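The complex appears here without one of its protein chains, the remainder shown in place.
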Amino acid sequence: MTERLVVSPSPHWKTDKTVSGLMLDVVVALMPAVLASVVFFGWRALTIILTSVSSAVISEAVYEKAVKREVTIKDYSAVITGILLAMNMPPGVPLWMPAIGSAFAIVVAKQIFGGLGYNFVNPALAGRAFLMAAWPLHMTRDWLAPGFFGGVDATSSATPLAVLKGAPGGTLPGIWDMLLGNRAGCLGETSVIAILMGGIYLIWKEVIDPRIPLGFIGTVFVLTWVFGKPGALFQGNAIYHILSGGLFLGAFFMATDYVTSPVTSKGRLLMGIGCGVITVLIRLWGGYPEGVSYSILLMNLVTPLIDRAMVPRYYGWKHEARKEKTL
Amino acid sequence: MEIIAIILGGVLINNFVFMQYLGLCPFVGVSRQLETALGMSGAVVFVMTMASAVTAALEIYVLAPLGLGYLRTIAYILVIASFVQLVEIFMKKAAPGLYKALGIYLPLITTNCAVLGVTMLNVRRSYGILLSTLNGLAGALGWSLAIIIFAGIRERWRLMDIPKTLEGFPLALISTGLMSLAFLGFQNLFKAAFH
Partner (left out) sequence: MKRSVFYDFIKGFIEENPTFRLVIGMCPTLAVTTSVVNGFWMGLSVIFVLVFANVFVSLLRKVTPDEIRLPVFVILIATPVVIVELVMKAYLPAMYEILGIFVPLIVVNCIIIARAEAFAFKHPVLNSFADGLGIGSGFTANLILISAIREFLGTGQITVGSFRFPQAPLFEPAAVMLTPPGGFICLGLLMAILNVLLARRERKMKAQAV
């Protein structure tokens, strides 16, 4: 039974990393994106984030109390789920949506399976997919045009990806606006620079493995460059494609989730590439303008299979075999 | 083009388990271990493909010309049942290990509603023999994909302490729901190219 738990090759070394410490790093890394969302979409963004986070934390506490398990809200994982779900919502959604979405994410996608570490899909993404299937109009139409600090128009505005896919009445923002985040989109996905700050912090702190985001973004870049323009190869606007939608947010913060991504380095690279392929498939030929969240969910599903296919050899297995002989 | 549409449709877009509610009993029943899931997948791919071909031939050469359409259900189920018997006898001789592993599930393929389901869908879409066979194969591959993914996930559950009230079907259904949410991402894939 215990051998199943050993998934990395020994020798192991002890670190002072703890679950809540790692999770706190992620919360810190998300702060620039949270700030950017408030800058571009006003205080409304903050109310959505706060609603989502409180619903996540309360659901976690209530469920764990109800089934008489240890209450784990202090490990910050519910806070992260709450923030990530909010980051994945259009800024114009009614407030009951983040509340329901977070409760679904925590209870159905995570706690029912036994809590942190046992869920097989990323809870925030499951919450988003649920909201997307439940109230598709809100999730695909409640966009707001960005404006500095609450200067948000009430008129809805098409996202760059929707425009790329042929939505009427939209113009593409310039590259600088895309980098800064001055464009329509989900709360936390618009500012590539803010997300990158958080992502680099996580890589520097060794919280996430750069293979997943690099594999993910690199694959999207190559595939959209090759196939991005209908009827012509190698002429797609790849830079625009990687900067739009939730690619950076998904690649750095959601595809890298420990619990639902592979444990080996090769497996992680495969995870990144797989996410990239599915994202491009959905973006260019699928039924939705954006495919990042579905691609990560789908790769979550095959993560156990990837891990199984890539179990590393035990370090020093020869030695162990010899010992068995002498026994 | 229709060939690609049928294959993608069966495997990803209209996956039997996740989108059409077909073949759920064996999907939950045989997914505890990857090895048995793989064996069952093999059996289902073989039976479903062949059953599609045989029933399509039966429809085109016997039932339709004689105007016996109303006997379809009875005729199909008998054909499928005898076909499964044949596979069983063959497997017992040729692959006794696999036969042992699949145990009671092999005869249960008869009552796997995915098999009869796909033959009924073939008739409704008035596919010929070739397209029916392809549709059977695609549906079976989609079913296999679903059960292999689920078996991978379920093998991890051995480590966890599942409350009695959730064990078995409740947890399996909720997981299937989450998987099906992810598969919604494939909705309308290549729709513009196909229509």
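First chain written, first letter: the chains are A and B, and each begins at residue 1.
Note that contacts are C-beta pairs under 8 Å (C-beta built on N, C-alpha and C of every residue); 3 or more make two chains touch, one makes a residue touch a chain.
All values derive from a computational prediction rather than experimental measurement.
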Of the residues A:63, A:76 or A:130, which one touches the chain left out of the display? A:130
Hidden-chain contact residue, picked from the options B:3, B:74, B:89 or B:130: B:74
Positions on subunit A contacted by the hidden chain, ascending: 108, 112, 129-130, 133-136
Even though one chain is hidden, which residues of subunit B still touch it in the full complex? 18-25, 28, 70-74, 77-78, 81, 110-113, 115-117, 120-121, 124, 164-166, 168-174, 176-178, 180-181, 184
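The rule we apply is simple: only the chains that are shown with their structure count from here on.
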Provide the residue numbers of subunit B that touch subunit A in the complex, in ascending order. 34, 148-149, 152-153, 155-163, 166, 171, 174-175, 177-179, 181-193
Residue numbers on subunit A that touch subunit B, as the complex places them: 1, 4-5, 67, 108-109, 112-114, 118, 120-121, 126, 129-130, 132-133, 278, 281-282, 285-288, 291, 293-295, 297-298, 300-302, 304-305, 308
